[in-house]
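With one protein chain held back, the other chains of the complex are shown just where they sit.
Note that the chains take the letters A and B in the order they are written out, and that residue 1 is the start of every chain.
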Amino acid sequence: MPKTTDRVALDQWHAIGTCAHIPLGAARKTKLLGQDIEIVRSDSGAFACYELHADGSAAPVPHLCEMYGFLWVCLGTPAQPIVAIPEFAETGRRLILRGVIGVASSPQRVIENFIDLSHFSFIHTGTLGGYDNAEVPKYNVEYREDGTELWATECRFFQPKASAATNLSTEVLYDYRIPSAFISIIYKDSLVRRGKKDLIGLFLQPVEEEETLVHSFALVHDETNSDTHILHFYHEIFGQDRGVLIHQTPKKLPVSPRRDIPTLSDASSIAYRRWLDKSGLQFGLDRNLS
Amino acid sequence: MPTLYDYILSDDCYKVRLLLSMLSVGYETRKVDVHPGRENCRPAFLSLNPLGRIPVLVDGDLVLRGPSSILTYIALQYDRARCFLPEGAAALAQVEMWLSFAETELSAISDIRANELFRLAPATDIAVLRRRADRAMEVLEDHLAEGEIVGRRWVAADRPTIADLALFPPVALSAEAGLPIEPYPSIWRWLHRVKNLPGFVVMPGVLPLLPKVAV
Partner (left out) sequence: MGQLNIINPWSWYAIAASGQLARGQILPIVLNGTPLVTWRSQSDKVSVWSDRCPHRGMRLSLGATRDEILICPYHGWVFGADGACAHIPAHPQLTPSRAARARIYPVTESNGYVWACLGEPAAPQPIVRNRTGNALSHVRTMHVSVDIETVVVALMTRSLLDESDASDWAGEALEWRSDEGAVVAHRNGAHPLFTARLTFPGFLSCEAAGPEGIVRYSALVQPTMPGASALHLAVDGSARDVEKLPVVLNRGLVRLRDELHSRSHDAALSAAAERCAALMPDQIHG
């Protein structure tokens, strides 16, 4: 598939990897929105990005940025700044970079699964939920930052093991932030530091409409576990989600309300689909009526 | 108590976790940062397994690599009743034959899956791996289909053995390698027989048997 013509997608910043992933003097190829690109790192550490064309030529990509330890690229003209996550500058949390994981589905399907609570009891049984407490209480959906960000707040769920740091079965509060089509961040109660939040975030790299590279991080309060221990907790969770994502059809996210019957706890997903529909985004969306 | 060098997303490690669970063997887990850390490629791990792969099982002075040998050791050392590893030359050899099949043929499924997951350039061309994977599934389907005809429900014997456990993970995760399951109905039924074994545990990507749900 060639480079997309979807301007909404092209004019966004997309994470394409961690800075540490490319050593000094090395280069890495990847693909973004159907376009082959190459990231080159000079011996002094500076990054450059190029679109690779079929005729062998390489066009420089001017919009390239390092933030939060990730490399961000915009193949068009950035319509918004990169999402602001001030917690990266705060102390007290452990940063776990979770490594890129590929998913053969649209980035929007990945986000929708990420913001869904009602699968916790069935897909993350024993950690984020249990069969005996599957009910999802009502939560709040709102728009912030002038409608550019979608939030689901006051989500609560009873969790046997909410994080690597705890085995305390308890109700946990969640806020979900969706600042752009391909990014979502969870703010959930830390059970180690009361009153503080842990962050788990996805920066999705839309490779093709039905292929996504998931870059992700966790900023968590944890005084007991090794990095690997925390990492594997999140890999287990995401691996379980991935086991569903690869089996969902269609892979592109349907936006018509006649497709995919929702229920009450799908309020955030309904809002996400509507928000995507109105944004004019095409990439990764299935706009068929039936 | 043995120590398993383990990674939650590794299908090879899952083979060992299955047997340890089914035999109720207590063990310690040493989590290895395979991705993104590539800890298995660094000198400290290489001194344990120079091939740089997990699982590795350490039991006292014994250090074992490779799921087949680890399964064999656990079955011999911790399963006095020899439930999972029959005695006798022919029986043992058949288990070995299918352990070997898992290593040489089903590894194609594991390799494709690992590529889908971690997007590191694979050592072998994906198309070559896919052909080997498809053929491996076909061979296993033929074997299990004949088994259904003659009343043999397990791959290597009349009861489940470590051969079944070595085959289960890559086959159960074959969708992650892009393989369909519909052409393999005998495999499908065998997968469910394995899931119903006492002590069966899941891994991410393998769905559990759901509980009795009250309606």
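The rule we apply is simple: a contact is a pair of C-beta atoms (placed from the backbone, for glycine too) under 8 Å apart; a residue touches a chain by one contact, two chains touch by 3 or more.
Just so we're clear, the structure is a prediction, and the values are computed from it rather than from any experiment.
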Q | Among A:Tyr50, A:Phe122, A:Phe217 or A:Tyr234, the residue in touch with the chain that has been omitted | A | A:Phe122
Q | Those residues of chain A which, in the complete complex, touch the missing chain | A | 112, 117-119, 121-123, 131, 134-136, 244, 247-250, 260-265
Q.
Using the document's contact rule, name the residues of chain B that touch the chain not shown here.
A. 142, 145-146, 148-150, 180-186, 188-189, 192, 207, 209-210, 212-213, 215
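Just so we're on the same page, only the chains that are shown with their structure count from here on.
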Q.
Which residues of chain A touch chain B once you look at their complex with the stated criterion?
A. 18, 21, 97-102, 104, 122, 125, 131, 213, 226-229, 231-232, 235-240, 242-243, 246-247
(Q) Considering only the defined contacts, which chain B positions touch chain A in the complex? (A) 7-9, 31-33, 35-37, 39, 116-119, 175-176, 178, 203-208, 210-211, 213
